[in-house]
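For reference, the structure is listed below as structure tokens.
With one protein chain withheld, the remaining protein chains of the complex are depicted in position.
Take a look at subunit A:
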């Protein structure tokens, strides 16, 4: 396939302001010029790594979303594989991305998944998975972490959204990092699993290089995949490449692929014990389209502090505060008589969009913050409205409604989120019993990025 800047033209079509636009002037070129004396000016190259390590901007400029993070990289890898190199190529699909493609091409959710599976296999990909299991682990780990933090009196902010994490590290590191959940996002848990344990259920780790590509609802996931925290000992990334539905649409157009004419092919199964049922359908978790972090974890918290079995359907009161993207989640008042004070007092929030993140931060600063746990996503309406999702033609974005509809049509994953459940216990005993391994696979760290005072750039 022809190389070239196809990626950036795609990026120009989209609004990369998932979050907040890059600063007017990147400080890096200035730093390069501080040597005294005559020297030849070198072309300054800015990598994604530079951007992540610098507080000059909030997120990186689109031009910095390097070619490494485009379908060209995937195609080049497939070419290498075809020419005989020992590479296994794995693609992991997020629920939101499958829904976006389905909405764009007028397909149901399961059909969209089967067509995507078919497409990726047709170009030479070995395995195509969905991210349900990785999210399941992420939720279970988050539940455990929540209980520990609640007991020690610390609130938790989710770190699933890389836009939010990037903003925290660059602007409010010292204040907010202590609150960030250290549990990896589904993308990065899948990355760890694929790079450390694949093929699952066997003792022999593959000798092939495993190339792992994810399809995600937002461009910020490319930043997440580029973090140094998410690399193997040999320096290779847990997720080699992140694509979005917008890029897939452009790829189908460019390669003249009649997506809906492809034969259906079920997704591959990670491991027989992790399947939802005998069918090959993709399932999801209860709760909103970002993954239901607040809803699932509060239910776990309620059951834990009430010492009653986990009920994944227990009614919650979800109330809008200020606007539709600032929601408060508590146990439904109709049930309060049956619950201990500790469990009915739990108050969670769902905070989407930059404006509400600001309110959240100011409340934490002024100590008027009262939540036990907050699900934070940088995009208004959460991940179903991610910056990488295909937009409708009109302002009212009918595709978003369709995407939400497709997501809600999914069956719920049958695997329990209760860590006392036999299957979960067996799973952890069999695969993740080693505590050091569990931490390595599922937990991460954050660091404050020092402010660069850049007075040279003052513009009146």
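Observations on the model:
Everything that follows uses one rule, which is that contacts are C-beta pairs under 8 Å (C-beta built on N, C-alpha and C of every residue); 3 or more make two chains touch, one makes a residue touch a chain; residues count from 1.
Throughout what follows, contacts and distances are computed from a predicted model.
The chain not displayed here is annotated in its UniProt record as "Probable cytosolic iron-sulfur protein assembly protein Ciao1", chosen from "RAB31, member RAS onco family", "Nuclear pore complex protein Nup85", "Ras-related protein RABC1" or "Probable cytosolic iron-sulfur protein assembly protein Ciao1".
Only one residue from A:254, A:271, A:355 or A:438 touches the chain missing from this view: A:355.
Here one chain is not drawn; of A:82, A:151, A:317 or A:365, the residue touching it is A:365.
Contact between subunit A and the absent chain runs through residues 17, 20-21, 23-24, 58, 171, 322-324, 353-356, 358-359, 361-362, 365, 380, 458-460.
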